[in-house]
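Okay, here's the structure, questions in a sec.
The other protein chains are all here in position, but one chain of the complex has been omitted.
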Amino acid sequence: MKSYRKELHFMIPSRRGIVNITEQVRRAIRESGIREGLVLVNPMHITASVFINDDESGLHHDYEVWLERLAPEKPYDQYRHNGYEDNADAHLKRTIMGREAVVAVTEGDLDFGTWEQIFYFEFDGKRDKRVLVKIIGE
Amino acid sequence: MKSYRKELHFMIPSRRGIVNITEQVRRAIRESGIREGLVLVNPMHITASVFINDDESGLHHDYEVWLERLAPEKPYDQYRHNGYEDNADAHLKRTIMGREAVVAVTEGDLDFGTWEQIFYFEFDGKRDKRVLVKIIGE
Partner (left out) sequence: MKSYRKELHFMIPSRRGIVNITEQVRRAIRESGIREGLVLVNPMHITASVFINDDESGLHHDYEVWLERLAPEKPYDQYRHNGYEDNADAHLKRTIMGREAVVAVTEGDLDFGTWEQIFYFEFDGKRDKRVLVKIIGE
C-alpha cells in the first residue's frame, strides 16, 4: 500500500467564499502515483467545509442565502460561543455542509460522475487556511 | 492491497424516493473477495444522497416532511439556480442528508450495528442514476 499527503493553502479575502479545488486534488493524485484507492479531502480547520456539488454560481448564491437562514451570522450574541469570538455561525454552517469528502480513485483519477466537483467552503476567512489531501491505495 | 469497483443503477419513477441498497452493497463486498478494509458508497450525481439510518417507513416519511421544511421545492423562483432547472431544492436536500457513506468491512461483511442500513435517497428522479461502490482492503 502506498500513501501520499499534501496540503493546499487558501486565504479567502472575505468572511465566506467558495473555491473549486477539483484540479488541485487531481494533481495530488497524479503526484501520488496511486492508481486505485481512496482520497480524503478535509479542511484542517473547524469553520470550513470540503463538499462535492455543482460548479454553478446560482447554486453557490443559493447556498449562501440558505445557510444564512439555517444558521444566521447575526446577532452575534445569540450564540454562547461568541464570547471572545464572532464565528459561532461558521461552526454551524460547516456542520450543515459537512467536513470532508472521500472519493474513489480509479485508474489514477477521481472516479466522478459528470457534474461532481470538489469545493472548499470558507465560513470564517481573511486568514490562512489549510486543506489536507490524503491518498491511500496502490 | 486489493480494490473493487461496481456501479449500481436506479431509475426512481417519482421526484423523490428512498431505496434500501444494503444487500447490493453486501453483494459487492462478497464479489470483491475483500475481508478487511473500507467500502465507500456514493451517488455519482449531485441531487442524490447515500445515507445510513433505520429501515422504517414512518421515519422515511418524516425525512420527506422535514427536508421539505428545511429546503422547500417550491416556489421554484426562490432559488437562483432555477433558471433553466427546477432542482435547486434537490441540491440542498442532498447536502443535509450527506453525499456518501464510508463503512468498515470486517470478516468479509459490512461491520454494522443492529439497525444500520444503507439507503439511496433520490431528490430529482425520473431519470437513470448511478451509485458507485468502491472497496479497498485485503
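A few comments on the model shown:
Which chain is which? They are A and B, in the order written, and residues in each are numbered from 1.
Please note the rule applied: a contact is a pair of C-beta atoms (placed from the backbone, for glycine too) under 8 Å apart; a residue touches a chain by one contact, two chains touch by 3 or more.
Only a predicted model underlies this, so the values are computations on that prediction, with no experimental measurement involved.
Set against the missing chain, the residues A:Leu8, A:Leu92 or A:Val105 yield one that touches it, A:Leu92. Between the chain not shown and the residues A:Met11, A:Ile46 or A:Val65, the one that touches is A:Ile46. Think of the hidden chain as still there; on chain B it touches residues 1, 36-38, 51-54, 56, 58-59, 61-63, 66, 70, 96-98, 101-104, 106, 111-116, 136-138. Taking the whole complex into account, chain A touches the unshown chain at residues 1, 3, 5, 38, 40, 42-46, 70-71, 79-83, 88, 91-92, 94-96, 98-100, 102, 130, 132, 134, 136.
Just so it is clear, only the chains that are shown with their structure count from here on.
With centres defined as mean CA coordinates, chain B is found 20 Å away from chain A.
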